[in-house]
Each structure stands twice: as structure tokens, then as C-alpha cells.
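Missing here: one protein chain of the complex. Every other protein chain is in place.
What follows is chain A.
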Amino acid sequence: MSDPATLSRDARIAARLNRRYAAERRFKALGFVAVLFSALVLAFLLVTMTANALGGFQRAELRFPIDFASGAMTVDPAQLEGANAMQVLEGAGLKDVVAFAASQSLGDAGAAELPDGAWREVGEALIDDPSRLGGTFQAALPASDDLAAALRKDGQPQLRGLADQLAAQGKLVTAFDWGFLSRGDATGPQDVGIWGALKGSMLTMLVTLLLAFPIGVLAAVYLEEYAPKNRWTDIIEVSINNLAAVPSIIFGLLGLAVFLAIFPNYRSAPLIGGMTLALMTMPVIVISGRNAIKAVPPSIRDAALAVGASRVQTVFHHVLPLALPGILTGTIIGMARALGETAPLLMIGMRAFVASPPDGFTSPATVLPVQIFLWSDEIDRGFVERTSAAIIVLLLFLLVMNGLAIYLRNRFEKRW
């Protein structure tokens, strides 16, 4: 353009203003890009997980009819009432019947891809409804891991022809796998389920809640309402603030060195896991609890004291109920964090392969995040989908918990 020196003063000012406004727009756009980037990363993460998870909620099933009416197996339906019905069926040769029906319908190569334990699913269906013994039963049993991989155009090449052929006949299909939500861990991706880990998580969270909530709330009440201002109180406050910032893995070291030394028999039990996570969650509850108690106006306390309530009555009858929504919000957020925590639980041994769901607080268990970690180490491509499905389940739980916290905050929190 033209030489700036020849321009009038007004034009120079206008040019400079334009430059400054352009810088302003660039800066604003930069900020928008930063926020957009976070949003896109989140969307990308959720989309990849969900896309993978769709396959993880499904399994490859072999479908073929089993003719029980032809009399290859004689079982008295009354015997299927008892607790050992499965043994009765096994004794009657159900396994052979299923294998025979499979080879009739699928051919020998197809029947070979039926896992050894698959007949048990037929057995469960028969126990559910013994009248099925009188007719033809349409079995839908899990295919072997290799065949499932072949169906995904993956794994051993020689099985892909068989998979394509069975799929074309409609005998090998991918179907929604309800069992994924009700089984325990297993060695192959076709047989794994999430219920064991989910139950372990629930038991662990229950222990955490029962320990961290009362201790956290009581500590918050003490520090906010009664604690004298002295050295001890300062030490308590400093240690709570520090505990809230200590890396979670350090709590795992504590659990390993202290809790497992006291209870050596409860390695990888929800009890120990819950205790470790409780120590981690407690500071979060204390801090949010103190804020909630601080937010209750002094006039409430003054009014209670003025009509003759004692200091304990004032707090427990008046202040605490008003602070409760805030405390609960903080508790749920702390629990959500504990639910997603993995590292401290690895430290205390919750990484063992546990096939059956835990039946108590002291039996070996695994939890959802640890299960995700363990599956993520597996090589089989089927585990990628299963892992993603488990992640989606975990995220759904977290979403529900956080949604509940937001609801509580909006519904019950008072602005004074």
C-alpha cells in the first residue's frame, strides 16, 4: 500500500486500531479454539469408546436346533427341580446330545468351534423350562474365540471361510449378549462378563461409604463448629488439605504396608480396598462438608442457642440438616472419584484373576476399573471391544452419580 509517513494522522490511528481489533479477534478465536479442542477431544474419546463398545455388548453365536423329542436323552423333568439339576443333565449325556446336534447342523468343522462348556447354557435353559425337553430347542450358543475372531475378519485365516459360510446360512450371527452383564471374568473374550467386577465395585464402594461418610462429616463438624483455634487444629487442617492432594498410589502403598500387614488373609478383598479408598475419599468429604457447613448462616445457630438448645443440639438439629445437601453432593463426587480409581487397588493385590463374583466383603474380588486395566492387557482383538464396553458401563455409572450430585445441588441447595 502507501507509505505510512504520507498518511494523515487519522488514517494512521485507524490502521492501528484495525490492527488492535484484529489482535483482539485473534485472541478471542484462540480462546474459542482452546475450549473447542477440549470439547472435540471429549467427543472423540466418547465416540471411539462407544463405537468399539457396540461390538463388546455382542457375541458371536452359533444357532442350531436340538431335537430332544427324538429320545436321545431321557430325563425326568421332576429331577430338574433340585439343586443338582445340572449334574442330572450331565449324567444323562446332554453334552453329547448338544455336540451331536451341532455336528448335524453345522458340520464337523463348525461343531469343533463350539466351546466345551457351551452345553451348560442349554442346560440352564432346560432347567428354566423343563417342558423344552419335549420338543425341538433352538440353541444359540457362544462360538469359540477363534471363530468369533474369524467372523470379524481377524485371527486365523483358515477359519474365515467357515465363518463366512456359516454366517451366510444364518447359523453364525452376532447377537446382543445379555450374559455380559451377568457373568464373571473368564479367559476368552467370548465368555467374559462384567458382573463380577461390578459387584466387587459395589461392595468396595459400600465399605468406602460406610467409613468415609461418617468420619468425614464428623470431622467437618468438629473443625467448623467446635475446634478451638490452636496448633492441633492447624495440624489437622494442614494434614487434611495435604491428604486431598497426595497421589492416589501413595494410599495404595499405605494400604499395602498397614492394612495388609494387619489382615494378611484379606488380600484383594473389597474390605481392604474399601478401607484404602475411604482414606482417600475422606478428605474430599471433609473439605466439601466444611464448605457446606460454613454456608449455613450464623442466624440459624443464634436462633437455636437463643431458645435454649445446647451447642450439640444446635449443630445436629439445625445446622447439619441444612448443610446436608451440600455434604451429600461432595460425598457423591468423592465416591465417583473413588469408583474410577485403579492404582491404589493394584497395590493391594486386587489384580488377580477372579472368575466368580465375590460373595462377601472378605472374598477375593476385582473392581470395574481394574477389570478394564486387566482386559486392556489382553492381545485378542475381542478384548478391545469388551474393554470398551466395560468402560461405557463405568462411565454410565459415573454419569448417573454426577447427575445425582448436580440434581441434589440444584434441588436442595439454598442460597442465603
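The rule is short, and it goes like this: a contact is a pair of C-beta atoms (placed from the backbone, for glycine too) under 8 Å apart; a residue touches a chain by one contact, two chains touch by 3 or more; residues count from 1.
Throughout what follows, contacts and distances are computed from a predicted model.
**Student:** UniProt name of the unshown chain, from "Phosphate transport system permease protein", "Protein N-acetyltransferase, RimJ/RimL family", "Xanthine dehydrogenase YagT iron-sulfur-binding subunit" or "Cytochrome bo(3) ubiquinol oxidase subunit 3"?
**Tutor:** "Phosphate transport system permease protein"
**Student:** Considering the complete complex, identify which of A:100, A:195 or A:222 is in touch with the unshown chain.
**Tutor:** If we include the chain that is not displayed, A:222 is the one touching it.
**Student:** Would you indicate which residue among A:8, A:74, A:265 or A:299 is in contact with the undisplayed chain?
**Tutor:** Final answer for the missing-chain contact: A:265.
**Student:** Of the residues listed, A:114, A:133, A:336 or A:365, which one is in contact with the missing chain?
**Tutor:** Going through A:114, A:133, A:336 or A:365 one by one, A:336 is the residue touching the chain not shown.
**Student:** Pick from A:236, A:355 or A:404: which residue touches the chain that isn't shown?
**Tutor:** Selected residue, touching the omitted chain: A:236.
**Student:** If the missing chain were put back, which residues of chain A would it touch?
**Tutor:** Contacting residues on chain A, toward the hidden partner: 20-21, 23-24, 27-28, 30-35, 37-39, 41-42, 44-45, 48-49, 214-216, 218-219, 221-223, 226-227, 235-236, 239-243, 245-251, 253-254, 256-258, 262, 265, 279, 282-283, 286, 310-312, 316, 336-337, 339-343, 346-347, 351, 363, 369-370, 372-373, 376, 384, 387-388, 391, 394-395, 398, 402, 406.
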